[in-house]
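Supplied in structure tokens, the structure appears directly below.
Removed: one protein chain of the complex. Kept in place: all other protein chains.
Let's turn to chain A:
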Amino acid sequence: MGIECRGEYILNRVLVEEEKQRLQTQDVYICKISAQQTSRILQFIALQGTEWESAEISVQKVPSFPPYTKEQFDEWKQLWPVAYRPLVQLKPVQLDDDERAYINENLSVVSQLQAKSDSEGNRGSAVIVGSPKAREAIVQSTDMTHTLVHPLKHAVMCCISKIADIELDKKKQGCFGDQCTNDNTNDQSEVQLVPAKRAHTPDIAGTPLVTEQISSANDIEDNAMEFTSGYLCGGLDVFSSKEPCVMCCMALVHSRIGRLFFIDPSESGGISYYSINSRKALNHNFTAFQCTLTSTQNLTP
């Protein structure tokens, strides 16, 4: 794409929900009988007669979950006997050169898109959705809240809409997901279709949802038709210059993406605040990476 890579990104897997849990405590009563209420404990004590006259009742807090990390274990074991089973160590991210280049390039692009968007007075992030299999970008968007005067048109939401429209176009062209007949391969993700260029994507109200702002977007759109298939954004990679907000992170869960790479973290973001990518209660999880640029330029004085 003619992008000048300014350096190598280091990928740090973001902690999963359990790794971030802090000491949470529950009040418990330790006594010889199973008493649930203070009144019952007092009753019990009263029945013991003089022997218990000087007994002191104290309330101690103890952990209500088993520890998940070594750090939690060291802190929590002081209070209460807790069992700690070391995790099967999560392996450091193993990337071959091609994949590393694909990730680096897309992170460089979102970072540059963001800079350009910022200079135009926007404040949100820039996002690319890519295919891990083809190692190619599919769609991209900057934050459109300012342009469209709509507080919810974040870059992630715009990208999800674009992917959906690509799916719809496929359908219009007579290719219906599972029934897609493709001569030389069984692989649904290799469907070869000629991409239809669209000037903009109309939303339900008929106003343009996304207009191309960046000229380099065109070759990305060209790839678009080929690489999405199957269920929504299932298994796709999302590259974002900023950590997505709660709405966007949950939209990524609904869309069933595979991996999220973001550069700048945010305290109110869906990953930092709620670990939305790794919550057991949700029906889909994805791996999130916070990516830091180790720029050679930054090292020179």
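Throughout what follows, a residue touches a chain if its C-beta (ideal position, glycine included) is under 8 Å from a C-beta of that chain, and two chains touch if they have at least 3 such contacts; residues count from 1.
One rule holds for everything that comes next: contacts and distances are computed from a predicted model.
Asks: Quick one: find the hidden chain's UniProt protein name among "Phospholipid/glycerol acyltransferase domain-containing protein", "Alkylglycerone-phosphate synthase", "tRNA(Adenine34) deaminase" or "DNA-directed RNA polymerases I and III subunit RPAC1".
Replies: Answer from the record: the omitted chain is "tRNA(Adenine34) deaminase".
Asks: Considering the complete complex, identify which of A:I160, A:V238 or A:C291 is in touch with the unshown chain.
Replies: A:I160
Asks: Of the listed residues A:Q72, A:N106, A:S255 or A:N277, which contacts the missing chain in the full complex?
Replies: Looking across A:Q72, A:N106, A:S255 or A:N277, the contact with the absent chain belongs to A:S255.
Asks: By the contact definition given up top, give the residues of chain A that touch the hidden chain.
Replies: Its contact residues with the unshown chain are 149-152, 157, 160-161, 163-164, 167-168, 171, 203-207, 232-233, 245-247, 250-251, 253-256, 267-268, 270, 273-274, 276, 279, 281-283.
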